[in-house]
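Attaching a single structure in structure tokens format; questions to follow.
Heads up, one of the protein chains got dropped from this complex, but the rest are sitting where they should.
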Amino acid sequence: MPAWKKIREFVAEAAVKASGLASIFIVALIFYFLLREGIGLFQAYRLPDFLAGKNWYPISDPPEFGILPLIFGTLLVTLGAAAISVPLGVAAAIYIAEVAPSRLKEFLKSGVELLAAIPSVVLGFIGMVTVVPWIKTAFGVPTGLTALAGSVILAFMAMPTIVSIAEDAIHSVPKNYKEGAYALGATKWQTIYRVVIPAASSGIVAAVMLGIGRVVGETMAVMMVTGNSASMWRGILFPVRTLTATVAAEMGETVQGSEHYFALFAIGVALFLMTFVINMTADMVLHRKRK
Amino acid sequence: MNMNPRVTQRIAFSALLFSTLLVMVPVGMVIVVILKQGAGAISWEFLSQMPRSGMRAGGILPAIVGTFCLVLGAVCFALPLGLLAAIYLSEYSKDTFLNRIVRLAIINLAGVPSVVFGLFGLALFVNFFGFGASILSGSLTLGIMILPVIITSSREAIDSVPQSFREVSLSLGATKLQTIRHAVLPHALPGILTGTILGVGRAAGETAPILFTVAAFYLPRLPGSIFDQVMALPYHLYVLSTQVPNVDSGIRYGTALVLLVIVLLMNAIAIAIRAHFRSKKKW
Partner (left out) sequence: MVSDARGPAVKIGVESLTVSFSGKPSLRDVTLDIPSHEILSIIGPANSGKTTFLKTLNRLIDFIPTSRVTGRVLLDGRDVREDDDPVSLRRQVGIIFALPVPLPTTVFENVVYGLRRQGKNGKKELDALAEKALTDAYLWDEIKDRLDEQAMKLSGGQQQRLCIARTLAVDPQVILFDEPCSALDPISTAKIEEAMLKLKKNYTIVLVTNNTKQAARVGDRTAFFLMGSLVEMGLTSRMFTSPRDKRTDDYISGRFG
């Protein structure tokens, strides 16, 4: 092989190898830059006050950057969304994987893909014009922009993740498990309930966790329908504000290098770590199943 | 109490079907509502004119063009990088430990909240590199966001090319790189394309990553260079829905419809490519 060709091969292979490791580099870079900006807050502000402070008043004097109400907001909306999407999503996954006739199955699967494809801001918009007014009249509250509205919309955003991963897990239960149950005279439902679901349980758990991860990180839709009031626990029919919505709503108004700017990056660090832990744990759960 | 198992089964299956419908029917409704309400607003003027009177009249051309620029930029960045990464993972990496770290990194990258990508883009591209709020910053941020989609789907496509093709190519005296280029990639192309288009759909619909990196609130002109700010469809819909009072609802629905059509079209194309090549797969 001529020398220039060898050099070309060498350069190409080097590019391939560098790109292969790029994702590690990028994740590290994201964490580094969030931390670099977020750390600025703690020169003047104490970490416990940030994590456990009950007030988020970023522009009062002196400002307060307690993210507890934001954590509560995220938690409330997430729990509400999980309460809706986990039972529905798992049930739909079981139906699609085990019960639906094959044509309907393909149709439903495309439906789930369709739902996954709808942009968050479009779902937020639809939530504003349908769910929000409905909550206002149905519950007779002064505003429909509530934690409940956020939960409903986010439940739909978590659904594709939960349904498709749980469906995968159920689908990959070995056939002979089921055949064993049928051979013992079990009905299809008994087989699903007693054999298939337990066998697929770790996949279903991972599906739920990844769905929740999606909900925790969701930004636009939740910002559009929850009313964005940073107050402590009041209830599901009151406005709340989540961690993500706070960052999205306030970053535009901060001065670069101000405490407020640093504080929003500190929230970013918190969000990054939360989703990191959720994703790692979900992967471990999924991985254990394979062994 | 012991119920007849047949009856239990019927009840259980009905409940499962009902749950499935509860998931699916709203999806259909969302699309029908937007189609019905938005179709009236769509006209040539709406698609081809600048917004006027504080976005309460006129068209959405700059938002469409802006989204187009951002998506194009994101793909130009993410496709080469993602494809090379996929090639590395499928064809080169033997080190299983390193492979696992890369896999975990990709999983994490896929799970990072979209607004965190926005923060990252702000810190790195806008401020650190000094690109400012610009098409360049926004495209790079979106590109990093869709990288996991492209890596994962390209890798799947490359892995599904039979090992025998590689052996044949090598045995005919091709180098490893030639083998990848001529005996593997051409046959992985449909899968790579599918993943890329799905990534495009995702990038076109995302708002949070472009909030602080590029999106302009109201900018009724077309961009002149990659260092310009632009309007973008998803952000425009957000602005119309929450920041501008007294907007004719037709404009909102129309904007939502245009965005939805672009995103769903991308997905439909991806699904069609996948189905087409699956049906005529020759090995």
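Going by the order they are written in, the chains are A and B; count residues from 1 in each one.
Here is the rule we go by: a contact is a pair of C-beta atoms (placed from the backbone, for glycine too) under 8 Å apart; a residue touches a chain by one contact, two chains touch by 3 or more.
Every value quoted in this text rests on a predicted model; they were computed, and no experiment measured them.
Considering the full assembly, B:Ser169 is the residue among B:Ser169, B:Thr242 or B:Thr255 that touches the omitted chain. One chain of the complex is left out; on subunit B, the residues touching it are 94, 162, 164-175, 178, 182-183, 186-187, 282-283.
By our rule, only the chains that are shown with their structure count from here on.
In this assembly, the C-alpha centroid of subunit A lies 17 Å from the C-alpha centroid of subunit B. Of all the residues in subunit B, the ones that touch subunit A in their complex are 5-6, 8-9, 12-13, 15-17, 19-20, 22-24, 26-28, 30-31, 33-34, 80-82, 84-85, 87-89, 91-93, 98, 101-102, 104-120, 122-124, 127-128, 144, 147-148, 151, 175-177, 201, 204-208, 211-212, 234-235, 237-238, 241-242, 249, 252, 256, 259-260, 263-264, 266-267, 271.
Interface of subunit A with subunit B (complex): residues 1, 9, 12-13, 15-24, 26-27, 29-30, 33-34, 36-37, 87-89, 91-92, 94-96, 99-100, 108, 110-115, 117-126, 128-130, 156, 159, 163, 187-190, 192-193, 210, 213-214, 216-220, 224, 244, 247-248, 251-252, 256, 264-265, 268, 271-272, 275-276, 278-280, 283.
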